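Part of the complex only, each chain left as placed.
When the chains are written out, they are named A, B, C and D in that same order, and each has its own residue count from 1.
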């Protein structure tokens, strides 16, 4: 991967998901934001908290859940990636 | 549980509640936000406060009250969960 | 009381008050927010200020004045309570 | 006085003021906020600044000028008081 995200940022590859119900209809029942899944391909050098550089909890290869509308799309070598801040990562799937 | 929430986040299973009155009618008397109940199924590694990692007060198995519109829904193995920040937890039921 | 509020939160029982004037008419003369009274039934473990846990000033049994629209209603054993932050408490009545 | 304001709050008794001009007409010449006068009847235990409790500058008995729309009205023993934060106090009259 030839990209180095800055500070507390990470680069991920978005993972596709089944979004249709069995009957083929999407029925949103709440206004809550749906998260998305991704795989981490690069991580920044860390977050500066109270003057100290704290390494990120997220590592390359982790499968993560992130807030749907977070981040910035970027195309590299005709592949689409997403640059997020670690704070947009909700959880790591294990 | 195969999910690890980040930082001060927790994963809960929402607990269903009776919402109808005895006569079957809902009569909201104020504009105050109604809370909901949930059971904690996973907790993050802690919150960083002034440069130190402080473990969360909430533990796996706790029954909690949380703000209704907080959090992000996530489906894992066809079960619905909710990812919250600990600050969205109002109280622990004992 | 089987509820433990988190951090700087407290649980109160709202105290009813006479709201009608002697002549039976309410005459609001300003747009200022009216406070309400309550009795504290449970307190959180304290507030974290600059990395240190500071115990709350408010104690169980205190009669308090709080901002009217603050807090979240919660029903426990068919009784109504209110969960507030200590910062929503204006004063203690003695 | 049977009321103890919390933290950096104070309780005052508002002082009435002549508001009419000599000719009996009010002529606001700017949009600037008019202050009001009050007498301090109770003060909180102090303000926490960077982890230390700093006693308030304002004392019981002080006559103060405060921002007109600040504070919360409270009625005690059929007397009207106002609960303010010390930051709403502009100056002490001597």
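Here is the rule we use: contacts are C-beta pairs under 8 Å (C-beta built on N, C-alpha and C of every residue); 3 or more make two chains touch, one makes a residue touch a chain.
Everything numeric here is computed off the predicted structure, so don't read it as measured data.
K.L.:
Which total copy number does the whole complex reach if 4 copies are given here?
P.N.:
7
Going forward, only the chains that are shown with their structure count from here on.
K.L.:
Just to be sure I understand the contacts, which chains border both chain D and chain A?
P.N.:
none
K.L.:
At what distance in angstrom does the C-alpha mean of chain D lie from that of chain B?
P.N.:
Roughly 40 Å, centre to centre.
K.L.:
Report, in whole Å, the distance between the mean C-alpha point of chain A and the mean C-alpha point of chain B.
P.N.:
Here the centre of chain B sits 22 Å away from the centre of chain A.
K.L.:
Of all residues in chain A, which are in touch with two or more distinct other chains?
P.N.:
Not one residue in chain A touches at least two other chains.
K.L.:
Can you identify all of the chain pairs that touch?
P.N.:
Here the touching pairs of chains are A-B, B-C, C-D.
K.L.:
Within the complex, which stretch of chain A touches chain B?
P.N.:
30-35, 49-52, 54, 57-58, 65, 67, 86-87, 89-94
K.L.:
Residue numbers of chain D touching chain C in their complex, please.
P.N.:
Touch list, chain D to chain C: 2-7, 9, 11, 42, 45, 48, 50-51, 69, 71-74, 76, 83.
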